[in-house]
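Quick one: this structure, given as structure tokens, is what I'll be asking you about.
The complex appears here without one of its protein chains, the remainder shown in place.
A and B are the chain letters, set down in written order, and residue numbers restart from 1 in every chain.
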Amino acid sequence: MSIADHELSGLLVKVQKLKPLVHNITNVVVTNFTANGLYALGASPVMAYAPEEVADMAKIAGAVVLNIGTLSSEQVEAMIIAGLSANRHGVPVLLDPVGAGATQFRTDSALKILREVKVSLVRGNASEIAHLVGEAREIKGVDVGESGSDAAANIELAIRASQELGTVIVITGKEDIITDGDSYRIISGGDALLTQVTGTGCLLTSVLGAFAAIEDDILQAGTAGLAFYGAAASRAAERTAEVGPGSFQIAFLDELAKLHPHSLKGHAAVKEFVTRKVEEV
Amino acid sequence: MSIADHELSGLLVKVQKLKPLVHNITNVVVTNFTANGLYALGASPVMAYAPEEVADMAKIAGAVVLNIGTLSSEQVEAMIIAGLSANRHGVPVLLDPVGAGATQFRTDSALKILREVKVSLVRGNASEIAHLVGEAREIKGVDVGESGSDAAANIELAIRASQELGTVIVITGKEDIITDGDSYRIISGGDALLTQVTGTGCLLTSVLGAFAAIEDDILQAGTAGLAFYGAAASRAAERTAEVGPGSFQIAFLDELAKLHPHSLKGHAAVKEFVTRKVEEV
Partner (left out) sequence: MSIADHELSGLLVKVQKLKPLVHNITNVVVTNFTANGLYALGASPVMAYAPEEVADMAKIAGAVVLNIGTLSSEQVEAMIIAGLSANRHGVPVLLDPVGAGATQFRTDSALKILREVKVSLVRGNASEIAHLVGEAREIKGVDVGESGSDAAANIELAIRASQELGTVIVITGKEDIITDGDSYRIISGGDALLTQVTGTGCLLTSVLGAFAAIEDDILQAGTAGLAFYGAAASRAAERTAEVGPGSFQIAFLDELAKLHPHSLKGHAAVKEFVTRKVEEV
């Protein structure tokens, strides 16, 4: 079943109108790009890391996004303080487990956050998500594979992770998967150029935070965020694929700022499925 | 009374010729943009944060810029060490109280710096400056309001803050205000696109640092910095307003590098007033 564009467009309009405050505790590689991407979308980014202030900031935010890309023990503690404050005040928390599996410290830190904080959505690539559920099988590379079997395996992984971790799971790759454990959706769009620019995954998680800030149905919020993000990337790639990743990065920010209710048309598509009944991939 | 362009142009030429070293202790969101903006202007940026070296770096700098955008207790201590070293060696210190009022920790940290270090100039939006002088009235949003009454209120706020804190105050918004408590100036120019790119306020404070490094009259230095910064933004917006904030950010760096003595013409204007006698707004 396809989800009609107009069901998602209302959420974009809401983000642009309400300009939700997204509190990011993120890595040093992507801070500038994340802030500019959120501004371009129409949201209001804030970065605040000190344990003395993260609870206060999380409390007034529309969403809290935790990203372990250049984590430290102290930062993980601040993330937990921020996350618990968000939990107390009904603010959704999103987690980007960057590099989970690359080192034990990253895997352990991501799991510690998931144990102590109620997380509404986790976004990662297949390898990162697999490591969160202790999956031993080797994941080829860090992106969702192109073969049908890999796609099917990733859907299964996303559903299992969602059920085990009790959170909406997003696995990004050639196509993106989002699931709440009951149903799942496949979002196509985006462009391979996204993989040549650092922080496009991290910014996506923060963009999903902006949508989660204005829509309680996290599955629907995440679906809208994935679709519009992919549409902006697809439009930017049309203009810059021949030029290079530097120009793509700038065009992508421009396109995020130009998103409007009809931007999905021809640039992103969403299909919905009931869990365990894969109708089509 | 209008200030003639040529009174300000000499300061731009001096910055471009002397390439003053601006020592920034700033936030992780804007470091790259701040460094590139200072290079584009013709100044020499340096970022140094370790308590072991900040006094040495501040001593050889032309100006020290302290920015609490992603502060920590340790960083505030380093800022005070750097500020005191600058004070001892006659190097001007500028403060950007990012987010003062958003959390108590930010307000307290900004005030602590102002108590312990002699600061020559503070730049913020109306809300941030209001919180530094304990103003209880709610500030609408974070930018200078558009109505005449808001503009008048912000001028009053700037003058009061300047007199209470004993420093030149800059409040940026739709129009920019600078005052030393005795007279004030209103600088028009700039472009609303500045609010869609992260770090444009932070970079501005560092640019004011570059001008303060080459001119002892901080009111005049600040005026020149504000005017030329606004002119570069206005010129960049002419080229990119239809394209988007990504392209604007890049064009803005290009325009900073192209500034020359006649760049203000048609792109920025400065009016001067005597304190408490608002001739015109």
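One rule holds in what follows: contacts are C-beta pairs under 8 Å (C-beta built on N, C-alpha and C of every residue); 3 or more make two chains touch, one makes a residue touch a chain.
Note that the structure is predicted; figures quoted are calculated from it, not measured.
Only one of A:13, A:29, A:60 or A:84 touches the chain withheld from this view, namely A:29. When the missing chain is restored to the complex, the residue among B:9, B:31 or B:234 that touches it is B:31.
When the whole complex is considered, the residue among A:69, A:83, A:124 or A:209 that touches the unshown chain is A:69.
Per the touch definition above, the residue from B:11, B:178, B:204 or B:250 contacting the chain not shown is B:250. Against the chain not displayed here, subunit B makes contact via residues 28, 31-32, 35-36, 39-40, 45-50, 52-53, 56-57, 60, 249-255, 257-258. Counting over the whole complex, subunit A has residues 27-33, 69-73, 99, 102-106, 196-199, 243-247, 249-250 touching the chain that is not drawn.
Everything below uses one rule, namely that only the chains that are shown with their structure count from here on.
Rotation relating subunit A to subunit B, from a C-alpha superposition: 120°, rounded in steps of 5.
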